[in-house]
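I have a structure here, written as structure tokens, and I will follow up with some questions on it.
A single protein chain has been omitted; all remaining protein chains appear in their positions.
In this document, chain identifiers A and B correspond to the written order of the chains, with residue numbering beginning at 1 in each.
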Amino acid sequence: MTGVPLSWYLILSALLFALGVAGFLFRRNIITVFMSIELMLNAVNLSFVAFSYQLKQVNGHIFTFFVMVVAAAEAAVGLAIILTVFKNRETLNVDEVNSLKN
Amino acid sequence: MAAASVASALLAVTRKNPVHSMLWVLTLFLHVAGIFLLLGAEFLAAVQVIVYAGAILIFYIFVVMLLDLPDEEARPRFGKHWPLAAAVGLCFAALAWLVRAGTGVAPAATRLAAEGPPRGGLSAIGMALFGPFALPFEMASLLLLAAIVGAVVLARRRAAGP
Partner (left out) sequence: MPASLWPSWAEMLRFLPEIILTVAGTLIMMLEPVLGSRSRRGLGQFALAGLSAALAAAVVADGSPGPAFSNMLVVDGFATFFRVLVLAVGILTVCSSYPYLNREGASSGEYWALLLFSITGQCVMASANELIMVFIGIEISSISSYVLAGYLRDDKRANEAALKYFLLGSFATAFLLYGIALVYGAAKSTNLAVVRAAVEKGEAPLLLVGIAAALMFVGFAFKVSGAPFQMWAPDVYQGAPAPVSAFLSAGPKAAAFAVFLRVFMTAFQGVSDRWAPVVWISALLSMSIGNFAALRQSNLKRMLAYSSIAHAGYVLVAMAARSQSGSAAVMFYLAAYALMNMGAFAVVAHVAGKGERYVEIQDLAGLAQRQPLTAAALAVFLLSLIGVPLTGGFFGKFYIFKAALESRLIWLAVLGLLNSAVAAYYYLRILVVMYMEEPGEVTNGLGPLPLGLKAALAMPVVGLLVLGIFPSGLLDYAVKSAKFW
């Protein structure tokens, strides 16, 4: 073993996840908000790999692999959506994209 | 050694606050790849570097450039934060060193755990992907197809009329 208990990895993962959530909630630039989601997914991957290591299984690795696939797909679609929004409004500030209200 | 890696990853994230965060996230991705190596997931570490750091991040940067952010959003941060950029560079160097040191540790760990079922290696992942996990694998291809079609639908030029 590398001498680092599993809980450290989990704590790190939880911290990263929390930072991602904070980024999502407090940042105002759409791209940064989107990137916070990637951060959260990375935190999740870390948990999967750490658990997989502890359990000596390969399943967690497979799961991580799929998370990466999904992250790539989400990035493609998400950035396309961001492009269309920007084309129509010329802003990337979340607060300014709010025409749907009464 | 892993503890140092953990600490440096934390550092990268907590300093993410400047809007220049793209590069910080990049360092984070690389750190995570390093941790994957420490955990014996060599294949995932490679994928992490290639897909996340290589493809997804570049994608982001492309979009940011494509959008040509208005000056007041982009320029001030450029000038003010060049020391941070230097820090990023240092981080890279530290990371490279860490990862090299990390791989030095990893084989020992792999040997220790080798008594259990194989994990992390390329062949183990391959066998699992095309064995029990064949169906999710196939469905993931559908997912990517949907994403490609979707991105094209949204981003292509305006149709020339009905």
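In this section, a contact is a pair of C-beta atoms (placed from the backbone, for glycine too) under 8 Å apart; a residue touches a chain by one contact, two chains touch by 3 or more.
Keep in mind it's a predicted model, so treat the numbers as computed, not measured.
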Across the whole complex, the chain not displayed is touched by subunit A residues 10, 13, 17, 20, 24, 30, 33-34, 37, 40-41, 43-44, 47-48, 50-51, 54-55, 57, 59-60, 62-63, 66-67, 70, 73-74, 77-78, 80-82, 84-85, 88-89, 97-100, 102
Subunit B positions in touch with the non-displayed chain are 127, 130-136, 139-140, 142-143, 145-147, 149-154, 158-159, 161-162
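Methods note: only the chains that are shown with their structure count from here on.
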Rounded to the nearest Å, the gap between Cα centres of subunit A and subunit B is 11
Residue set of subunit A touching subunit B in the complex reads 1-4, 8-9, 12, 15-16, 19, 23, 29, 31-32, 35, 38-39, 42, 45-46, 49-50, 52-53, 56-59, 61-62, 64-66, 68-77, 79-84, 86, 90, 92
Per the touch rule, the subunit B residues reaching subunit A in their complex are 1-3, 6, 9-10, 13-14, 16, 19, 21-22, 25, 28-29, 32, 35-36, 38-41, 43-44, 47-48, 51-52, 55-56, 59-60, 63-64, 66-67, 69-70, 73, 105-106, 109, 112-113, 116-120, 124-125, 128-129, 133, 136, 140, 143-144, 146-148, 150-151, 154-155
